[in-house]
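Structure in structure tokens, see below.
Note that one protein chain is taken out, while the other chains of the complex remain in position.
Chains: A, B and C, in written order; residue numbering restarts at 1 for each.
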Amino acid sequence: MVLEEISLKTRFNTVRNQSLAICQPLTPEDHVVQPVVDVSPPKWHLGHTTWFFETFILVPYAEHYQCFDDNYSYLFNSYYETVGARVIRTDRGNMTRPSVRDILRYREHVDEALEKFLDGELAPNQLNLIELGLQHEQQHQELLLYDIKYILGNNPLFPEYLPGLKHLHCEQRKAESLEIPEGIYSIGYDKEGFYFDNERGVHKVYLHGCKIEDRLITNGEYLEFMFDGGYEDFRHWLSEGWDWVNTNQIKGPFHWHQSEGEWMVYSLRGGLRPVELNEPVTHISFFEADAYAKWRKKRLLTEFEWEVACNQFGNIDDHSNFSERESFAPNPALPNQNQLFGDVWEWTSSAYRPYPFYEAPEGAVGEYNGKFMVNQMVLRGGSCATSNTHIRATYRNFFHPHLRWMFSGIRLASDL
Amino acid sequence: MVLEEISLKTRFNTVRNQSLAICQPLTPEDHVVQPVVDVSPPKWHLGHTTWFFETFILVPYAEHYQCFDDNYSYLFNSYYETVGARVIRTDRGNMTRPSVRDILRYREHVDEALEKFLDGELAPNQLNLIELGLQHEQQHQELLLYDIKYILGNNPLFPEYLPGLKHLHCEQRKAESLEIPEGIYSIGYDKEGFYFDNERGVHKVYLHGCKIEDRLITNGEYLEFMFDGGYEDFRHWLSEGWDWVNTNQIKGPFHWHQSEGEWMVYSLRGGLRPVELNEPVTHISFFEADAYAKWRKKRLLTEFEWEVACNQFGNIDDHSNFSERESFAPNPALPNQNQLFGDVWEWTSSAYRPYPFYEAPEGAVGEYNGKFMVNQMVLRGGSCATSNTHIRATYRNFFHPHLRWMFSGIRLASDL
Amino acid sequence: MVLEEISLKTRFNTVRNQSLAICQPLTPEDHVVQPVVDVSPPKWHLGHTTWFFETFILVPYAEHYQCFDDNYSYLFNSYYETVGARVIRTDRGNMTRPSVRDILRYREHVDEALEKFLDGELAPNQLNLIELGLQHEQQHQELLLYDIKYILGNNPLFPEYLPGLKHLHCEQRKAESLEIPEGIYSIGYDKEGFYFDNERGVHKVYLHGCKIEDRLITNGEYLEFMFDGGYEDFRHWLSEGWDWVNTNQIKGPFHWHQSEGEWMVYSLRGGLRPVELNEPVTHISFFEADAYAKWRKKRLLTEFEWEVACNQFGNIDDHSNFSERESFAPNPALPNQNQLFGDVWEWTSSAYRPYPFYEAPEGAVGEYNGKFMVNQMVLRGGSCATSNTHIRATYRNFFHPHLRWMFSGIRLASDL
Partner (left out) sequence: MVLEEISLKTRFNTVRNQSLAICQPLTPEDHVVQPVVDVSPPKWHLGHTTWFFETFILVPYAEHYQCFDDNYSYLFNSYYETVGARVIRTDRGNMTRPSVRDILRYREHVDEALEKFLDGELAPNQLNLIELGLQHEQQHQELLLYDIKYILGNNPLFPEYLPGLKHLHCEQRKAESLEIPEGIYSIGYDKEGFYFDNERGVHKVYLHGCKIEDRLITNGEYLEFMFDGGYEDFRHWLSEGWDWVNTNQIKGPFHWHQSEGEWMVYSLRGGLRPVELNEPVTHISFFEADAYAKWRKKRLLTEFEWEVACNQFGNIDDHSNFSERESFAPNPALPNQNQLFGDVWEWTSSAYRPYPFYEAPEGAVGEYNGKFMVNQMVLRGGSCATSNTHIRATYRNFFHPHLRWMFSGIRLASDL
């Protein structure tokens, strides 16, 4: 991994500022709550990403570094058992102190110390840890947007996060097939630059070949499933999915609300607005993606098929970074786009398990990925909330099959 | 009920301002959360007390009144089924909007309209409703202090609500007996002025006579119970109390924390500080009060014994209003005080049930008291957080027997 | 308390055999299960009542007594903390061993030893303990019938417990008023013979006088409440009752089932059969009794009013012991009956609290009553499942306000 120090400082500042930019439209009150266990308070994200730099870089390596506040180690640890006690997750949303203002001061304190630290001679493992801290913060930036959307979209006032811009209408585009031939393929990361440990273990897989659609499933297509009674017919559903539908009275994607017969959707920009038929459907669980595919008599891609397709057809430039575009909604596909990068995370049919040869790193960073490799499904490709410096063809995201507060969606495949 | 209009306006402003004064030391973040179902977010109290005036006075009676925001009716209804849908109670703490600032604007809007309304000719039932609104707000002011204490005392940083003042030490005073002779007594409210419907139904009771202690049980006395293994011996406890102790791993009063062998207590003033032995014990459940009394081979008073004793020995001037005193902790008894008024709510041995002849009023205000008359116990006397314009000998407070985030305490009695 | 030894042996055998007679119609399978926490497996009752005699009489007092099986002490303890560990209540229904056959052998072993013990010279406290054991067994006989009815009535096959006899039709009788004048009355047990500790503490109460109805509320009268939307109108309900109705989707009394528009009731005799309009309504919770009374603009009796009425108007001979009558359903009132004894337990408006001067006995038998004196309501009068050697005017039964698998019902009162 080669990282030039000069650009690292710029990159450090850019990434750190981006977190502040994301929280800028919020009130102090918006920073505090945790409406469900999976959502964290925005101010916790601001503190936790800072704690990561303090705990894993400044405390062990920066001479004369003074901790900002010893209590923060306890308050902002997420799940690192190696590092000690932590606020139990369901109590995060009741911690009104430290205030947002105090956390901003904490960020300044740590940023200042880290900039100074970056002026020194850095060992390779220190450079790696800083890059890990930045990638970690980029992950939390994406989570921040999910969590903000949950918090505001759960409020009966449906407040806008940012003012809605003029709607960008787009024609419905017919889905075309992309073909992946049968054969042996190499999977996993083997280039220079940053990657997560779960992408390691480059290995061969045998694919029997398939055809995949060159765009995502749209709201309009998903509504057909709904209108056809998709949520009322057990035959489309995995057994646990069917229980989930009934226990939670699921009738449509998350953030969708039926109002006087019309389906509305809550958007970060624009608040509550009518569902746009040609946008990719999003905020759906694996259970829904799988049921939809069965209803269409097709299937989801495996994560290996997806990675091979992306290597062949993906174009990172098609991915519009959320900071540069006008909408946090997924984008209708342009004629020349296959939507492999960005827009929405695509549920694959693959369970999240270690690659052959996988080994978790030693110490606390070893808790980053490996210990979550059970009962979750892999998603690929990034979303409209993912930075384009934080996505690649080998990137493995993962969520439990019932979760859907993230930007998740569907791409279909079929056998040759 | 006779209320002079001129004084009503003053009283209205005094009470309304007191709510703001209570919240003044809080950050916006402190206003939002609901750590357990019984605690409401401070900003919700600010909105709900305002909603009460808007809904029950301005909307039905004030000509040309414009509602501030139609959504607020839904957001700030507490439990009035008559008035329609409401935010389910466990979701209150996830409503980050309206912001504190918006709620303060809502208060101004309603206060302005009400002051104008007070300039008009008011019918008796309107005067009664306004007084009910003020008494209601005073109740919420007390709840606000409980809830703020819960929110801040639940935070690992133990922030002070107000700066701690110099400690007022007081000598331990020996408890003396006050005697109530056997006989028939009249119970309930029969004077001019405001009272709640649950005090109505003046009726006779037969008391067999008893001796009551002339002061509350102190922290020091309660610690003896703890050191004697009180929490580990089932024989002192009601069966449901014993389950509660074990399920919740109760080891001492609420807001008490053991730190390096010493018992500390969280106070609104002063934050975490050592337990003061001569202060009345507080933040205990009925289960604990009852177990303590059994351990002492004494008993709690019935609410009737308490009311008779208060009529005979109580002195409202002994009650120090929280706005005038230096500490929110209960006060050690002065030699001439019997602590019947103020300090802490005294658990009685009486279940909260209607008096003979009780009838709930018609309409929404009828939901104020009557529908809670099951599974709760009566407390009497007011606390250091009760306004002295909001307490009287006949006042019946009530809580479930396991609750203890309020200022609750113990007085003992024995048979003649 | 004077008990002749000769009659005691007869009484002992009669009571003990009655438990076997109650279980005689059951299959071995029926003896095992615990469908909800409040219901115990019939074989557990058979073992527990035996364990009571073994633990409190034979082990401490009978020379050379050999315990049948040391494990049984653990298996058949109900809630006596004094006596040591016990099977947690929710696991009782998973204990398939000891088998019914083994428990019957256990009963024989203990009965033999006790009969021999009865031949000896008995101290007064031993006689008292034996009588307590018999009263305890009679209580469990009543619970056995409730639990058997729950187990069989919860089965989709609705099996009969005993064959249904010819239906005893009875005319609707108009309710008349019985009057209790204002005054001071004495409450509690002060005669010879057996009583429970909770009836002790004879004391005076002041009653303001009332009129009570001379019969119970019937199914037909209760159906009017249902047809009038009683279960859909919050105004009739205590707040916790309204939550209970909605959480549990309550639409009518327990054991009632709607089948093709008609209300059916499950009976121990006869299985599922149409609701008989003139029978007293039963299997209702306190919440329902209280709501019904409010809907009728009347009220329930206090337990003191009930006791005074019973002393004045009650006739134990009106109570038909379950072993002598043809039906376990409550009896329609005959013209000369006021139904104060037997038929159904009458919910009173009194919370279950200790009488003045109450003291729990020392030791394990002290856990019999006192520790349950919170969050429960008093019922009076006995039911069609109560033995007439086990009921009296001062008898205080108690259940949580949401429970209704017992034979419980309604009598109305109003102020003078």
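We adopt the following convention: a residue touches a chain if its C-beta (ideal position, glycine included) is under 8 Å from a C-beta of that chain, and two chains touch if they have at least 3 such contacts.
Keep in mind that what you see is a predicted model, and the values were worked out from it rather than measured.
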*For the chain omitted from this view, which of the shown chains does it touch?*
A, C
*Out of A:E121, A:E192, A:E262 or A:D415, which touches the unshown chain?*
A:D415
*Of A:L238, A:L272 or A:I316, which sits in contact with the chain we cannot see?*
A:L238
*Identified contact with the non-displayed chain, of A:R11, A:R173 or A:H203*: A:H203
*Touch list for chain C against the chain that is not drawn*: 27-35, 43, 71, 74-75, 87, 91, 93-100, 151-152, 154-157, 159
*Name every residue on chain A in touch with the hidden partner chain.*
79, 81-82, 184, 203-206, 208, 234-235, 237-242, 286-287, 290, 349-351, 353-354, 356-357, 371-375, 377, 401, 415
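In this section, only the chains that are shown with their structure count from here on.
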*Work out which chains are contact partners of both chain B and chain C.*
none
*Average the CA atoms of each chain to get its centre, and name the chain whose centre is farthest from that of chain A.*
C
*In whole angstrom, how far does the Cα centroid of chain A sit from the Cα centroid of chain B?*
46
*Starting from the mean Cα coordinates of chain A and chain C, work out the distance between those two points in Å.*
59
_Residues touching two or more other chains, restricted to chain A: which are they?_
none
